[in-house]
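All protein chains but one are shown in place.
So, chain A:
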Amino acid sequence: MLDCGLDMTSTLNFLPLPLVQSPRLSKLPGWVLKDGSTFLDKELKECSGHVFVDSVPEFCLPETELLDLSTVDVILISNYHCMMALPYITEYTGFTGTVYATEPTVQIGRLLMEELVNSIERVPKAQSASMWKNKEVQRLLPAPLKDAVEVSMWRKCYTMPEVNAALSKIQLVGYSQKIELFGAVQVTPLSSGYALGSSNWIIQSHYEKVSYVSGSSLLTTHPQPMDQASLKNSDVLILTGLTQIPTANPDGMVGEFCSNLAMTVRNGGNVLVPCYPSGVIYDLLECLYQYIDSAGLSNVPFYFISPVANSSLEFSQIFAEWLCHNKQTKVYLPEPPFPHAELIQTNKLKHYPSIHGDFSNDFKQPCVVFTGHPSLRFGDVVHFMELWGKSSLNTVIFTEPDFSYLDALAPYQPLAMKCVYCPIDTRLNFIQVSKLLKEVQPLHVVCPEQYTQPPPTQSHRTDLMIDCQPPPMSYRRAEVLTLPYKRRYEKIEIMPELADSLVPLEIKPGISLATVSAVLHTKDNKHVLQLPPKPPQPPASKKRKRVSEDVPECKPLKPLLSGSIPVEQFVQTLEKHGFSDVKVEDTAKGHIVLLQEAETLIQIEEDSTHIICDNDEPLRVKLRDLVLKFLQKF
């Protein structure tokens, strides 16, 4: 199974979870059907023309019905965003296999999960709405609730014990490490350049190679650059995790982010940056580190609020081996690779586990707050939206591309606060994809259907799709795709003793053949050929007679024959071996050789020889051996 991601956009249909009692949210009116029935007004609330589910937010799981997940042997994880559904799979489907991921992926993935669990568990919600999910009821709801897919599959968040159990099933791997799976295939993670420890995977046997390219970046940010060379010679390249915002240039967005931030703060407003606790935030902090002094922001406090803020900042400094060259060089000095260490040391950046506790004492405005969750449905960000939403001095800057910012803001409307959308998505865009495909030249490309046509909102932009030859094979949710190649060979090892016993015969110039009769041993999908064991010698005297009476046990295979028999020479040979009355008759297709005394007839044709004789075994064997002299064995 390739990756195990969680669709969190489902949470956008829910009301935010406020950290402190929010009078505004609690006063929202219940939703009433057109016919006036109010049976859903406890579950659904209306806010500025949108309807939200008033319940613990739920997530959309990967498809679990299509196949029996207990038959999955291995899960390969490409980056920490793509493992968020892991506890659902490893704990509740009978899955008993192994998960493979790099160390940073696991450590940061754990932080993301911890933050998620924490932000949901700290706001216990009595209500769990389920009535609206009834198919008959859902039909009556306004969009987007009406169109939400697989709502019966939506699940509440997992718990920390489940996270720990899931993570304990992960086997850590390093880039370019070759991992044997059951002796049948080898998988290898390669740097994908997108995030700390993010990987593409190569799945190969001795003859076939499938590359799984997911969430890759060619831009120079903090992670190790993408390893493209190793993707060459793929039979199939599965391509997914491209940029969600193909029209935005990440560098430009970072510039816009900084200038909007500076402008707001200079005007005395606060800046809110909804973000994940790891990833782009490192790059943003690095930009700000270079930017704040020149922009005159040295006295503005930067706050990073997350239950895992400290861990995230600390972990980022210890993965030197997974960082880009520049950062690695710093570690050799030895200095921390990320400049946020200095921001923390100089008190410019402060981090807190939550808004409660120390933060409330230190809190000074105007300030910049980085906090989660980017969906604006849970986490400390909800508090700041409520606190700052009413003033037009403040700005919320969206940098994470996973959620539509308009949908994210919907339950906070009407809003006076400025909203700036600077999505920073460093993953491959379509120009980079076509460059990459030209470079690595896979025989076939497989990708999600969306990538094979322009975005629905910009149908004229034919440049915003994958363009390659042969055209990519596309797939949809729950579709089964057969990959276009046929396996023809497998590796087998010939033991040295057996190799020594082989007798090669040159058939054509440069081509030799040897017939091999050997014992095949297969263990862990590795095949070895050994010399056949010597047949046990039958005890000389008594048994001798019985041998012929025994039904032959296993018939040793005889080789195939090829060639043709020159009649004249054959007759000469017969005569040499004591057959004196040889007569030859021509037939339409060849000859018949008659041995009159022995009442034997040998039909010889181009591709066949037929010996017809009385039941005289010594005679038959003699004739057989004479015939075989003229033929080649295979």
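Going forward, a residue touches a chain if its C-beta (ideal position, glycine included) is under 8 Å from a C-beta of that chain, and two chains touch if they have at least 3 such contacts; residues count from 1.
By our rule, contacts and distances are computed from a predicted model.
UniProt lists the omitted chain of the complex under the protein name "Integrator complex subunit 11" (options: "serine C-palmitoyltransferase", "NADH dehydrogenase [ubiquinone] 1 beta subcomplex subunit 4", "SERTA domain-containing protein 2" or "Integrator complex subunit 11").
Note on the undisplayed chain: of the listed residues A:18, A:97 or A:174, the one touching it is A:174. Check A:140, A:263, A:287 or A:320 against the missing chain and you find that the one touching it is A:320.
Residues 103, 173-178, 188, 206-207, 310-311, 314-315, 317-321, 328, 331-332, 334, 336-337, 487-496, 499, 502, 504, 507-508, 510-522, 527-529, 532-533, 548, 551-552, 554-565, 606-615, 617, 620, 624, 627-628, 631, 634 of chain A touch the missing chain (whole complex, contact as defined above).
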